[in-house]
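Apart from one protein chain that is not included, each protein chain of the complex appears where it belongs.
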Amino acid sequence: MNAIGLNQILFLSTILFFIGVYGFLTRRNMITMLMSVELLLNSVNLNFIAFNKYLFPGKLDGIFFSLFIITIAAAEAAVAIAIIINLYRNHKSIDIDEADVMKY
Amino acid sequence: MSASVIIFYVLAAIIILGGVLSVTSRKIFRSAIYLLFSLIGIAGLYFYLDYEFIAAVQIVVYVGGIVVLLVFSIFLTHGSGEHMKQPNMWRALFSGLAALTGLILTLYIIGNQTFVSDNSTPMAPSVQNIGTQLVSVTSPGYSLPFELVSMLLLAALIGCIVIAIKPAKKADPKPLESNELRSRAENDTLTIENKTVA
Partner (left out) sequence: MLGANLIILIPVLPILCFALIALAGKRYFPKACGALATLTLLTSFCLSLMVAYQYFFVVGNVGGVFQKIVPVKMTWLEFSPGVSIDMGILLDPISVMMIVIVTFISLMVHIYSLGYMKGEERYATYYSFLCLFTFSMLGLVLSTNIFQIYVFWELVGVSSFLLIGYYFDKPSAVAASKKAFIVTRFADLGFLIGILVLAFYAKTLDFQELIMRLTTQGSYLTSMMSASFLGITALSWGLALVFIGGAGKSAMFPLHIWLPDAMEGPTPVSALIHAATMVVAGVFLVARLFPIYAISGQDVLHFITYVGLFSSFFAAIIACTQTDIKRVLAYSTMSQIGYMMFSLGVSGYGGEEGLGFMASMFHLFTHAMFKALLFLGAGAVIHYVNSNEMKDMGGLRKKMPITHITFLLACLAISGIPPFAGFFSKEEILQAAWQHDKIVFVVAIITAAITAFYMFRLYFTIFWTKDFQSHAAHDAHGTAGHHDDQHGEGPATMMFPLMLLALLAVIAGMVPFSKLVTSDGKPLITEFHPTFSIAPVLLAAIGILIAMRMYKKENQGPQKFADSVKTLYISAYHKFYIDELYIFVTKKVLFNLVGRPVAWFDRNIVDGTMNLMAYVTGEISFSIRKMQSGKLQQYAAYFFVGVIGFVLIFVFRK
């Protein structure tokens, strides 16, 4: 356990975060964008847990943060899906590039 | 090279590979499954770090809830079968470059940072401890965020239902008698009221 330090876990979460960023900026389907967002949130969770374990072992703050993030991520994913479904009904497409009506 | 280190690297590989495949796959359903694997990998990492409760919550909520929700939404939007369109090459290049820049920058900053532990006696992250702190009002008490999150969930619940509800059927084109019109009108107002309630 001592060989795996904080830095390794942080590296891992950073890489995961930027994979999520790439996915968010690149993907054309709204649902896959949502998946990228989940990746982002998970990387942040990992960060909190790591800090809690390695830097502040006497407290449980990191755990609670992660708990709440998971909860809120769930709620947010639900709302996002609802919106996507509504959009699909009106436009028959969930391609993000076709949802550009609010422009100049 | 002890076993724990190897386990860690295996978990890390699952996570990253799952993530990469998820964002690059051309079939949407596969993308969802790769996400699933990535999330299970993260749960495994939590187990590895001795945070069993969080790992369990991760599996139950994320894997069992959110991924399932994603799969249902894929079905509802009729996109499960076909290949998805490739992104524009310039866009992929640009965002890849941006992500890479960000990655290198962040890694650099993390690498140069010395993290100082406060070396206090570790508190066991047992269910009992978590539960006690979750509903306590003395410091460190998380009852307030707990209540707020529950309200947020309620709001999200109501919001989802209202947003995704199907609108009422339209009136048919043949001419109606007056009482039929009146009852139609009443039906319509009912639906409108439903919408306005939200």
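In order of appearance the chains are A and B, and numbering begins at 1 in each one.
FYI, a residue touches a chain if its C-beta (ideal position, glycine included) is under 8 Å from a C-beta of that chain, and two chains touch if they have at least 3 such contacts.
These figures come from a predicted structure and were not determined experimentally.
Of the listed positions A:I4, A:V21, A:A74 or A:I94, the one in contact with the omitted chain in the full complex is A:V21. Contact between chain B and the absent chain runs through residues 91, 94-95, 98, 101-102, 105, 109. Seen across the whole complex, the unshown chain contacts chain A at 21, 24-26, 33, 96-97, 99-104.
The rule is simple: only the chains that are shown with their structure count from here on.
Put simply, the C-alpha centre of chain A and that of chain B have 7 angstrom between them. Here chain B touches chain A in the complex through residues 2, 4-5, 8, 12, 15-16, 19-20, 22-24, 28, 31-32, 35, 38-39, 42, 45-46, 49-51, 53-54, 57-58, 61-62, 65-66, 69-70, 72-74, 76-77, 79, 84-85, 87, 91-92, 94-96, 98-100, 102-103, 106-107, 110-111, 115-123, 125, 129-130, 133-134, 140, 142, 145, 149, 152-153, 156-157, 159-161, 163-164, 166, going by the rule given at the top.
Those residues of chain A lying in contact with chain B across their complex are 1, 3-4, 6-12, 14-23, 25-29, 31-32, 34-36, 38-39, 42, 45-46, 49-50, 53-61, 63-64, 66-68, 70-79, 81-86, 88-89, 94-95.
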